[in-house]
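Missing here: one protein chain of the complex. Every other protein chain is in place.
By written order: A, B and C. Residues from 1 in each chain.
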């Protein structure tokens, strides 16, 4: 019986054998001797002020040589226990490693979300600044942090309206009903020929004809100019007031702004000064067109609202975090699109009216696999229809698999963000109760403070009652 | 060893140090002294009549300074424990806060569902009423609570049939085969010109021609009048008998009824008295048309069955509770629709037959991103098809993410409702057994009462046996 | 201290107060006295031979007045505990009732699946039968239980091939290339007019013309006759040999067979004897057509394979168990289809080419909400396209919600069935080891029997090794 060792962990007695513990000599338990501080001579046992519930798992490591965790304990506790008992984490079994690592992964994810939502207001208010720096700082907060003041909030809404407006103006500028006719197409061609110029316009294409014979109305041009000036001012102010210029271009939205700045002004200058040369000079025309197309991306400025609208940011974060799954989706999709494009072409070879070349098969594969099914290209032979059926079902299956993983990730991030906001709200209410204990308190808060012994639970109730009305699940 | 403190919690001994407990002096354990009521001098230990399984988590708070909960205990227990040991909830760690709050969130959700299904019958029967009030009350219950009597149930089914009828009559009224010709279009135009009137009808539009040259048959008009009168009576009775008139218009269905009441009678009056003036007076025609369109929403009266058909109400509640996710869905969808509308226009610019203006691109984007794919507008250039492929895949991805969250919420609410109904059924059966112990009992119930010692389990079996036949999973 | 009561449950000591236990006097613990059989005078404590882990939850019921269950214990244990301690199940809290009831629900579901897969072979072999009854029994097993013998298995595959053939023959019989021309349409009409008959055929409809001017080839008619005779014989044998004739028609497949029996022979008789009268007699023609259409449902005989192919039966069971969710899906779908049909009609009223009446709107709504999008009816006005966009997005959302619940149910049933098959396989292997310990054993099984002490685990390994090759997850 002298081999028996008695361990008292938090009041509960554990009995095992010395030989069992000494299997792992470099751990705390493996190197125990009766001269240890933990030894209690009177009771002939070692005393550890630890949680006895968790100790069975630790002891099982010595008995079995490997660690298996129960799943109901938070991973934080296991980290503490392994550190205290000096057990290396490489002894965790493969099947239980996910249980152990889940806590840290979740924590990293929560921290990652938190970092994305840090409001830089606080950072400014802590240290004093000179006059000019103070103005810069106020402008920066005004432009960057809609939550910093009411004016900033109003500005951010106004900013979004301008973005929306900048999305609608090019739509209107391409609509035949809005544009004003300036010249007849035949006269234009006659004039062009008269001047011995090359005309890059296809007379049969009504869209190109419209562009050369009509101009947007005055009010639309003015609106466009206003938008251009507004965004230019905003960008210059934003850059000038930015406290960390190095990090400025790391944000892809700021980088986009710079590109758009040059594109917008290039368009403006060309339209003002070289409008006539556009018809003569193909290079200039192409350059102009590229700039015009670039301006489309003004729309992405909508993503500036992610500061306020956390759900949208979570969506973007999910897409970015799913880069691997998107790659998988793209590659599988590509392989099957190429495969079905080949198959459908050969299957439909004897039908004179369908799939005149294999490149059309690519388009048909994409349209069928995504179940869009426009019907512009449809197989007509029996073989072609069998290929088509396989293509449609494969598409459903192959897309369902990675999309389920991506949607799952979004769900996870979304829920973690909701929990983070709940936790933040709880601490904000507690802080408010402590800071203003008597004057600015709402009825509900004061009620909860009266019976201080029940503070914790009552507080929560009032908190959750509010939630009931918000139908916040 | 004098630093050691012995705590007997529900029979299990816990040993820790005084210094550990005194880290949090404002809690029950932190402020313990040997003069406390909990102290037992004989055994030199404190005795608490609490669950020892949960106490390890409490003690770990003193050891680690933060609370981490095991996940297998119901949140209700933790609430009780924290209250008893006077530990503020702000000491809960962020990672375990969702575990703690889950119970309250679930409870709020269940209460929210319960409130939505409260039957107001009971509330009436408790206090005596005068004669007139008694009639009002009976009418109200008859109209509002289909579960209150058999007559009310029959009426509610009849009501739904009338709603269905009111959905079919306008369908028939617009069908060319049903309507009766009264005048030839050329004669009408001749007559209109003769009288020097302005005619607002496009002769090329067969639908408009049909409306002015034909009338619905007599039986359809009579049916329409019957429906109008039926709903009018029902609404007046409902309002007259409503015990809380203030809350009446808070229910959007009642509000809708009032709007429909005026719209229906306006149509009736115009058709009866001013039918000829419709062709002359554009304002009247527009007013008439708006009323006519409003009547479409009669269909929404179908949602009155949510009182009886809980699954439908749960669906509506899910949609309402997902207002944030629907917002996210709308905004993301809007940004990408605008973006792809721009891109496809520029990509297809050189093709004369497609996308004549950018507004068509909007429609195409919506049709492609939802994978509906009508095929009325299809890109034909290589570049356009690449944009189209991206649009289709983006649509699948972006819609899958918020829809997964919304479907998850519905799933959650649906399951909670099923549990609520199970629980209610259990208590209803128990009550029935107690109230009518001998006469009105069914065979199954009496059998389960005989062996009273096994009441609890047998009861449940009979309950669950029934379920087996319902295939209620 | 005399209020303290000491309870020894399975070796662990629990201490609480008499007053606490007496709150619920009608339970076992509430009615304890020192004269009880459980009382141990020497140690001054009560001894119960129960699991101490579960007793804390029982004791907490006396402390808190309500039962909350930890989630990690199987519901079966709680049922035993509540029965032993005589605690009525109505004391379970609402939040933990689902935890408690989950075990019984799961068990009911497993039993429900088991009942669906009972093989009636065993039932027959146990009692002796007379000669005729013996033959009946063999025929019945041969027809009904493909697992009963190899011949029955071969017959069941042959049966399925005939079903498949019976699905293909009508396809061929309607194909213009297969049918043989017997008369020219003009001659037929001339002949009909000559005989003064009414002809019910639309000369402009190529399909109807084909039916009256051509006949299926001889070999197709013979095949059809063979199929008719095969199924007739099989049905008669099946009915004649059926041991429980009352239950025969409860199976919808047998009921279908009877309907098809009469339909097939009616068609045969009409074609043989009254073929000429079909053109004269409209009633006969309609009767013939209805019979012809009914024969389509021969295909549903495919579902006879569910006896062997459990996954298909699970799918059918899921659909049947989701009857409530399918109802919800139908009603929501119906309301929205009616609503959007109305809206699109009014939105497109001024466009002469689209939606000529409201009934077309119904079809368009269905096609758009299911994202099929044929493109035969497409809105063209701006307002109509907004309605169309809303319709597509609503369809995605509304269908996703109930379909997620139904798919979840299928997933649940599917997994339960896989577990049931695993469990059955384990017991089958164990039984085989015991019945034939030496002769018919496979190598693997004998190996596992040698070291009998490790039987349980080794057995399982061999079992799971097999699984590895089946890639059975």
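Quick note on the criterion: contacts are C-beta pairs under 8 Å (C-beta built on N, C-alpha and C of every residue); 3 or more make two chains touch, one makes a residue touch a chain.
Since the structure is predicted, the reported quantities are computational estimates derived from the model, not experimental observations.
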item	value
Which residue of C:52, C:217, C:327 or C:352 touches the chain not shown here	C:52
Residue touching the undisplayed chain, where the options are A:17, A:238 or A:307	A:17
Chain not shown, touching residues in chain B	72, 371-375
Where the unshown chain meets chain A, residue by residue	1, 4, 6-7, 12-17, 20, 56, 59-60, 63-64, 68-72, 79, 82-83, 86-90, 93-99, 101, 104-105, 108-109, 111-112, 320-321, 323-325, 327-328, 331-332, 335, 338-339, 341-343, 345-346, 349-352, 355-359, 362, 368, 371-375, 378, 382, 385, 388-389, 392-393, 395-398, 400-402, 404-405, 408-409, 412-413
Footprint left on chain C by the chain that the document does not show	8, 10-12, 40, 42, 47, 49-53, 71-77, 80, 103, 106-107, 110, 167, 170-171, 174-176, 202, 204-208, 289, 292-293, 296-297, 299-300, 302-303, 309, 311-312, 315, 318-319, 326, 329, 333, 359, 362-363, 366-367, 370-376, 399, 403, 406-408, 410-411, 414, 419-420, 422-423, 426-427, 430, 453-457, 459-461, 464, 467-468, 471, 473
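Just so it is clear, only the chains that are shown with their structure count from here on.
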item	value
Intercentroid distance (Cα basis), chain C paired with chain A, Å	41
Residues of chain A whose C-beta touches two or more other chains	72, 371-375
